[in-house]
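Only a single protein chain was left out; the remaining protein chains are all shown in position.
When the chains are written out, they are named A and B in that same order, and each has its own residue count from 1.
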Amino acid sequence: MNPNSAPNPAMGHNNVPKMTARDVNVFYGQKQAIRNVSIDVTSDNVTAFIGPSGCGKSTFLRCLNRMNDTVDGARVEGRIELDAQDIYAPAMDVVQLRARVGMVFQKPNPFPKSIYENVAYGPRIHGLAQAKADMDNIVESALRRAGLWEEVKDRLGESGTAMSGGQQQRLCIARAIAVDPEVILMDEPCSALDPIATARIEELIDELRGRYAIVIVTHNMQQAARVSQKTAFFHLGTLVEYDDTSAIFTNPRETRTKDYITGRYG
Amino acid sequence: MRLLIAFAMVLALAGLAYLAGRGRANRLVLAGGNRIGAVHSRPVYHGAYMAVLALAPALLLLAGWAIVGENVIEGQVVATMPAASQPAPGNDRVALMNEVRGLVTGDLPQAFNPLAPVLAPRYAAIKNNLDLLAGALAVALLCLGGLWGYSRIRPDFRARNRVEAQVRVLLLVASVVAIITTFGIVLSLIFESIRFFRMVSPVEFLTGLAWSPQTALRADQVGSTGAFGAVPLFWGTIFIGAIIAMAVAIPLGLMSAIYLTQYAQPSLRKWMKPVLELLAGVPTVVYGFFAALTVAPLVRQLAVMLGMVDASADSALAAGLVMGVMIIPFVSSMADDALTAVPRAMRDGSLAMGATMSETVKKVMVPAALPGIIGGVLLAVSRAIGETMIVVMAAGLAANLTANPFASVTTVTTQIVALLTGDQEFDSAKTLSAFALGLVLFMMTLVLNIYALAVVKRYREAYE
Partner (left out) sequence: MTALQPSRLLSERLPTDWESPAMRARIAARYRAERNFRRLGAAALVIAASFLAFLLFTIVRDGWSGFLRSEARVVVTFTPATLGLDPAAVAGPQGKVLLARADYLALMNEAALTLGPASGTLSDAAWLELRERLVADPALLGKTVPVWVPVRSTIDLLAKGKFDLAAPADSRGVSDREVAAWRWLEREGRLRTNFNMAFLRNADSTEPELAGIGGAALGSLLTLVITIGVAFPLGVFSAVWLEEFAPKGRLADIIELSINNLAAVPSIIFGLLGLAFFLNFAGMPRSAPLVGGITLALMIMPVIVIAARVAIKAVPPSIRDAALGIGASPIQVVFQHVLPLALPGIMTGTIIGVARALGETAPLLLIGMRAFVTDVPQGFTSPATVLPMQVFLWSDDVQRGFVEKTSAAILVLLVILIAMNSLAIYLRNRFERRW
């Protein structure tokens, strides 16, 4: 990996794909969950994966930072690249990959630690802060970017699990941001939240756009339309259609996409 | 034996009652034209109802007689003697009656107490009469109950509901046995302990540093009344069960559980779990034999190598080590449960940050599972301090207050066994002290268990 080729996220607006996937197949034991998916993800966009439950969109998302490695019996074929580097190559370091490609889960999963320690967890294991002051800075900036700072600045020592669901999810986003990743994967981040908390997270995703490449899995089409610029429609483990969000929702090419969007199934 | 025949007879008569009741109900069904609802309950229920009415009082009577009968007979036999020559209740009387019984059954060819041959025929006669009386009463009760039941069989009699109510009572009675057992334990321990504490003050027992329950031969010897300071026993119990054994079991059990839950292939896990369960089923006497025959000599050799010439053959270390090995499967399975109860999302969250598995385990999983692990360890401690055979076979009887693992210490359970086997003297402080030790042990494990179960329960609820 050449440090010069690592794009500065602040630069944004380039058309070089941040991540590319080519002919990806995923198997759980004998069962094939993903068939021949090829897709490019760019830095300056929020990319949404939509599709009915069980269509493989979450499975595919978990391939992008190799979280499928933690599932017994999962096997990934094909090629997935981050900045033109094969992430499944033996030379690729999973620890480093996951630091660069962060993830936010469906259910908020703060660690049973204080708010401060939750955010400091990543920088600490990766050794990103030398002194206490550095760590304080990182924690503060991550919480500010996640829009949580004003709410929690006086109770950083309290347990992260004692917050409301929406706050917990924003804490998890802050936790992901604190490592300063290049890509953030979000696996239905609002499905466990109420509408107000959902709106707050959607605003946050919009604010983070441009700084990080964001991929969000959602089964809520309105949400995809609201937050994303690109949308991929998955069905039965295949990528049916991938285009600008506006195009997908106004003028889908495939009938299956159209049927799904108009609510025929899903 | 006679009692057994009586039981069998009562059961057979109850069977007859069942047949009679069912027969009568069957005839009613036929008389009612075999329509559904003509007779409320099916004939089997009528039969069963009648059998229960016949059986229950008779069985209760016989069971009661089986328990108190011997005492009643003894009382009657003793009452036939002139008041002056009656033996005092307690040891003398028990010994005398044992000889009398021995003479009657023929187990004892010759009695030592001259009274015994005199009493033997009286005993036989009284026992014969009273047993017969009890049997006759039982049969009478049975017949009365049965007849009453028979008379109640009518088409509209709700026999099924009655039988089911009786079954519910039976279920309830079975459940109450657990309470009775608990109370039985508490009462028998407290009762005997009170007798002990009349002879030895509780303060001395709980705080005294010297333990030598053997009564001395000469009155001027030190501790001629025996010394009952149990602190060295408590220390030995904690030293072996809670310190040495846990020093072995906690790291090995916890690391095994971590490896099995986080690293091992599913196939290895599939094999190791039943193997661990099988190991948990190895009898403690086997571990004790292993400790005494194999481990203890090795530990002694080690001590000699380290320069302790007079190293003890029954060291605390040998017993503690083997007890630790015995507890490993238990700690491992408790830790396994606690770790698997941590939501997978927690683990994934950490891994997705780029943490390695060991960082995830150390910084997220174990802290999150800590209450469950601590609860499991407390249960393991409770099991270790109550464990008997390993320490009986491998630990010593010398009550030393030492922290040297190569020295010999003794434990509460070892002493209970030592005090209650061999030649027992009734009502001596020596024998009764075993019950006081049992009471302390019971309280210790009870507190540990209640606390540990509460911790584990709260922990499980936190993640449900």
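By definition in this document, contacts are C-beta pairs under 8 Å (C-beta built on N, C-alpha and C of every residue); 3 or more make two chains touch, one makes a residue touch a chain.
Every value quoted in this text rests on a predicted model; they were computed, and no experiment measured them.
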Taking the entire complex into account, which one of B:L11, B:L30 or B:V176 touches the absent chain?
B:V176
Given B:I126, B:L189, B:A227 or B:A242, the residue that touches the chain left out of view is B:L189
Thinking of the whole complex, not just what is shown, which of B:Y123, B:F290 or B:Y459 touches the missing chain?
B:F290
Residue ranges of subunit B at the interface with the undisplayed chain:
67, 70-71, 160-161, 164, 167-168, 170-179, 181-182, 184-185, 188-189, 191-192, 251-256, 258-260, 262-263, 272, 274, 277-279, 281-290, 292-294, 325, 328, 332, 356-359, 361-362, 379, 382-383, 385-389, 392-393, 413, 416-417, 420-421, 434-435, 438, 441-442, 445-446, 449-450, 453
Contacts from subunit A to the absent chain lie at residues 1-3, 6, 8-10, 93, 95-96, 99-100, 125-128, 133, 136-141, 144-145, 149, 153, 156, 179-180, 182
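In this text, only the chains that are shown with their structure count from here on.
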Centre to centre, by mean C-alpha position, how many angstrom separate subunit A and subunit B?
58
Using the touch definition up top, name the residues of subunit A that touch subunit B in the complex.
65, 67, 70, 72-73, 94-99, 102-103, 105, 107, 109-113, 121-122, 125-126, 172, 175-176, 179
Partner subunit A, residues of subunit B touching it in the complex:
266, 343, 345-356, 359, 363-364, 367-368
